[in-house]
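Below, a portion of the complex is reproduced, with chain positions unchanged.
Letters A and B mark the chains in the order given here, with residues in each chain numbered from 1 onward.
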């Protein structure tokens, strides 16, 4: 397939590389061109403007946040895009922006598919992401081969693109709540002189299997928050988006508010670039046992 | 082995039956004798006083809460207990009471093993509980054959009995936080018209496998809170104990406070005997979508 790819951060770069390796043609664009250049070795065509990527069979994008997306996907870009193009937005953006972009694409005859992905850069590099896709079934069908390259499983959430973003934000909120809970539990255990590792063994071998409790739990148990697999400041971004999505439908999310406060405390102490597990440090500080 | 068993609620009854079936002699006591009688068919000896059970190779107890334990394990009972008896308290009691009982037993030469179990009555009936044991290694060794009957795995947390209770309470707090999170997430999803079931499929197939998210999540998705596998009022009891244990070491547990408030709201609306998953109903009510 003839694919455009916009946004080559850690996640985007890994996905674009996998698409290239799978034999597709890929025109890549990134704000800073240097990030794009290593992909030339895999056959990518580097373009100088987003418009150069916004064509072909489909264009995929993985920009950092709402502001970046809003800036790149402007009226001019959409006006000049070929009709019937499929634009797959892989990023975690706000539900509100997803709604807006879906509308702005639709009125110009462009297909907008929201397909936020679950997984960190190492998972992206392995082509094992979980893809949460929503949009017209026909448009998703057309890009399914690409989803099969970057992910191990695609979940279809329906025809309204923003629904995929709601699911993604709910999932990230669930993750955030679990990490916060591990942090608080570790403070409780430490307060009574019990090793977090003993606790982790119990719960991850019984009712809480899976990578979240064992992975983040282990970092908390070891007090090891670098290198960051998933930065606290990115976790905060996602919690803010979940709260905004909940606010829009007048839904209280008290646990999300708690996590937000803990992440703000981490930011205030200069730990925004440490791993999300640094919530364990926040909980320990509150208990006077940092 | 010659075992005494005190407390024959849903959990205790299932455990005692399994111990009988495994060929051990069991003297059983329950406040209301009728609950004990069915066990006679399996060979149990029904005794009229706790003291009748408080002898032999070991005595196991599974009383409802701190108050019940405090009432039964009084000075008189401990005074007349044979020296070197092992008392295994399987119940989820407060850390403070565990410390007190450990001391009161020790000064009389009785071994106190805290061995709170994880799992609901159906798991107990299947002999698949997770046993979290702490106390003297020698005492635990002596009752390990019984643990192997009631559980599929015994975790040893060290020599201080109350440490097992801390681990149990931290585990139950983790469970409570996960259910609350599912409830809040379901309200967020509903607010945007997304099916909770779709969300559950995504997370339980990826980062949140295991029985908690799928089991409670499913009940929330279906709005089905009866019959209760684990009652909201028992969940509230455990969250209160976690908060008390955290208070004792000056440790804030903000997520536990949130869950406590949600469970109080469930109680206030007459849902204390519904399943713990009724937290989903609480979250939906707050969002005006009950």
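In this section, contacts are C-beta pairs under 8 Å (C-beta built on N, C-alpha and C of every residue); 3 or more make two chains touch, one makes a residue touch a chain.
Computed from a prediction, not measured in an experiment: that's the story for all the values here.
A.B. asks: What is the total copy count for the complex if 2 chains are drawn?
C.D. replies: 4
Quick note on the criterion: only the chains that are shown with their structure count from here on.
A.B. asks: For the sequence-identical pair chain A and chain B, determine the rotation angle of the Cα superposition and round it to the nearest 5 degrees.
C.D. replies: Between chain A and chain B, the superposition angle is 180 degrees.
A.B. asks: Would you mind writing out the residues of chain A in touch with chain B in their complex?
C.D. replies: 95, 118, 130, 132, 153, 155, 157-158, 160, 162-163, 166-167, 169-171, 173-175, 177-178, 180-182, 184-185, 187-189, 191-194, 198-199, 201-203, 205-213, 242, 245-246, 248-256, 258, 261-262, 283, 286-288
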